[in-house]
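What you see is part of a larger complex, with each chain still in position.
Read from first to last, the chains carry the letters A and B; within each, the first residue is number 1.
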Amino acid sequence: MVREKLKELGIELPVVNPPVAAYVPAKKSGNLVYISGQLPVRDGKLIMQGALKSDDDVEPAQKAMEQCFLNGLAALTTVADLDSISQVIRLGAFVASSPQFHSHHLVANGASNLAQKILGSAGVHSRAAVGVSALPLNASVELEILFELKS
Amino acid sequence: MVREKLKELGIELPVVNPPVAAYVPAKKSGNLVYISGQLPVRDGKLIMQGALKSDDDVEPAQKAMEQCFLNGLAALTTVADLDSISQVIRLGAFVASSPQFHSHHLVANGASNLAQKILGSAGVHSRAAVGVSALPLNASVELEILFELKS
């Protein structure tokens, strides 16, 4: 059903980057799946780099957050089926930003809204959104996800 | 009992800000409740804004952290009763601060001490406290809480 919803929305699930040694894209504990911090990588390249400086940066950063959420869904498939998701429990949204930028919550909405669009009421979640000095590979955003699986 | 303790301490539980679409104040998974990152909002207004620069900022920021913890307790009531709390498991304390500020742990004590004051031994928790470049709406602090409920 989730794959059908993705098709209906015209969204293609990204290919998961292969596990990197001690550190993997997704880790299961009981019926919880912890998704590693996802960067806005599409087709092997970051779609947004650099720290956000003004509200002009919000819209592209929302798109970058959407990509992070999709990458997180793809990461989930390494340990569970998409249709086994019962809830999105938590999003942790990190936004590389200068001290003058204060719209991290609007940026995080990119991921939040897409979660609900794809998963419906199961996509409703708790969230923290913060501004950080920088992110790996100069990515503009990073997203952690905690999923709950049907038991 | 928690409400009585609050009364005894002369503390009024804040009104919860209404859920904002895909993102809600509190999310339950099993007997865990994940509280969204709380800002130091009182009566609809942030009580402290701007990045911390020196140790002179610690005391007001501790008060702001207390407010975040209270807002988190209020958020919990959207999914569970205050008296169903068995433990505070984790606090995630984010402090907007300049690179020269290094007392994030003292700021976080505002929330930590209040947790114990209100909940007694059930308020004892694990914690991470970090300095971030900025926070939503230029808030000085943000607090995530993980509660465990009695089963």
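As a convention for this text, a contact is a pair of C-beta atoms (placed from the backbone, for glycine too) under 8 Å apart; a residue touches a chain by one contact, two chains touch by 3 or more.
Just so you know, these numbers come straight off a predicted model, no measurement behind them.
The complex is built from one repeated protein sequence; 2 chains are visible, and the structure file as a whole lists 3 copies.
The rule we apply is simple: only the chains that are shown with their structure count from here on.
Distance between chain A and chain B, defined via averaged C-alpha coordinates, is recorded as 24 Å.
Interface of chain A with chain B (complex): residues 31-32, 51, 87, 89-91, 97-105, 108-109, 112-113, 115-116, 123-133, 146, 148. Touching chain A in their complex are the following residues of chain B: 21-27, 29-30, 34-37, 51, 92, 94, 96, 98, 132-138, 142, 144.
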